[in-house]
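The structure under discussion appears below in the form of structure tokens.
Omission of a single protein chain aside, the complex is shown with its protein chains in their original locations.
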Amino acid sequence: MRQGSSWWVALVHRLSGIALALFLPAHFWVLGHGLAMDGLLKWTEQPAVKIAEWGIVVLLAAHLGGGLRVLALEFLPWRDWQKSLTAVAAALTVGCGLALALAL
Amino acid sequence: MRAVRSQTLLWVAQRASAAVLGACVVVHLATIIYAVRGGLSGAEILARTRGNGAWFAFYALFVLAVTVHAPIGMRAVLGEWLGWRGRARDAVLLAFAMLLGVMGMRAVFAVFA
Partner (left out) sequence: MSTLHVRIWRGGAQGAFREYEVPRHESQTVLDVVTHVQRQLDATLAYRYACRVGMCGSCAMTVNGRPRWTCRTHVDKVARAGRLEVAPLRNLPVIRDLVADMREFFDKWARAKGQFRGSATRTDDFARVSPASEQRRLADAAIECIGCAVCYAACDVVAWSPDYLGPAALNRAWTLVNDQRDTAQAQRLRAVAGDAGCHSCHTHMSCTDRCPKELSPTASIAGLKRATLKAALRDEL
């Protein structure tokens, strides 16, 4: 692979951030109606919506993982193993995705 | 204020809000997974959240942190990937921040008040 693992984690971090930034206004709009909008909740029962919800949660976990990596690199004393923070970020994301998938 | 100083403070705000969001997101994700696993309906969730002062405060803080974090993040994206820099970009991002803040607090009130 041409690019190192940190490059990929940073790219996922940025793309997930953009997706979340675009998603949030819609999320707030839906929640602003209060959760007891039965028609709306019926709509969220659709499999496509469930998959999209799962996708959003995975993006959030990925962004969190990548973000923790950045904070560790910038604020903790430098060690060579910090390059493997990529692995931690990835593990976090996968773990979260699995947890939610099992729950859905 | 010198540009370098304000840009540095934007970075500080980004990292500080990231730290706050780190904690908030973990709680939020755990809560979602718990609610989904429990098969809670909208009405059931609302029964637990309405009038809950602690959750209200938590999510208000969450919204505030997001209002700081998301626009500053998008600032880098707009500048580096779209070549968009200068006053216009900052104006748009400020509007985005206000949009998130208003809609976010509206949602917090709807669910927790």
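Labels A and B are assigned to the chains in the order they are written; within every chain, residues are numbered from 1.
The working rule: a residue touches a chain if its C-beta (ideal position, glycine included) is under 8 Å from a C-beta of that chain, and two chains touch if they have at least 3 such contacts.
Quick caveat, the model's predicted, so the values are computed rather than measured.
Trainee: Touching the hidden chain in the complete assembly: which of B:V12, B:A30, B:M98 or B:A113 does that?
Mentor: B:V12
Trainee: Across the whole complex, list the residues on subunit A that are touched by the chain not included here.
Mentor: Spelled out for subunit A, the touching residues are 2-4, 6-7, 10, 14, 69-70, 73-75, 78, 83.
Trainee: Under the stated touch rule, tell me which residues of subunit B contact the chain that is not displayed.
Mentor: Subunit B touches the chain not shown through residues 2-5, 7-12, 76, 79-81.
Please note the rule applied: only the chains that are shown with their structure count from here on.
Trainee: Mind checking the centre-to-centre distance between subunit A and subunit B? Centres are C-alpha means, answer in whole Å.
Mentor: Centre-to-centre distance between subunit A and subunit B: 14 Å.
Trainee: Please give the residue numbers of subunit A that touch subunit B in the complex, ascending.
Mentor: 14, 17-18, 20-21, 24-25, 27-29, 31-38, 41, 57, 60-61, 64, 67-68, 70-71, 74-75, 96, 99-100, 103-104
Trainee: State the interface residues of subunit B toward subunit A in the complex, per the touch definition above.
Mentor: 15, 18-19, 21-22, 25-26, 29, 32-33, 36-37, 41-43, 45-46, 49, 66, 70, 73-74, 77, 96, 99-100, 103-104, 106-107, 110-111
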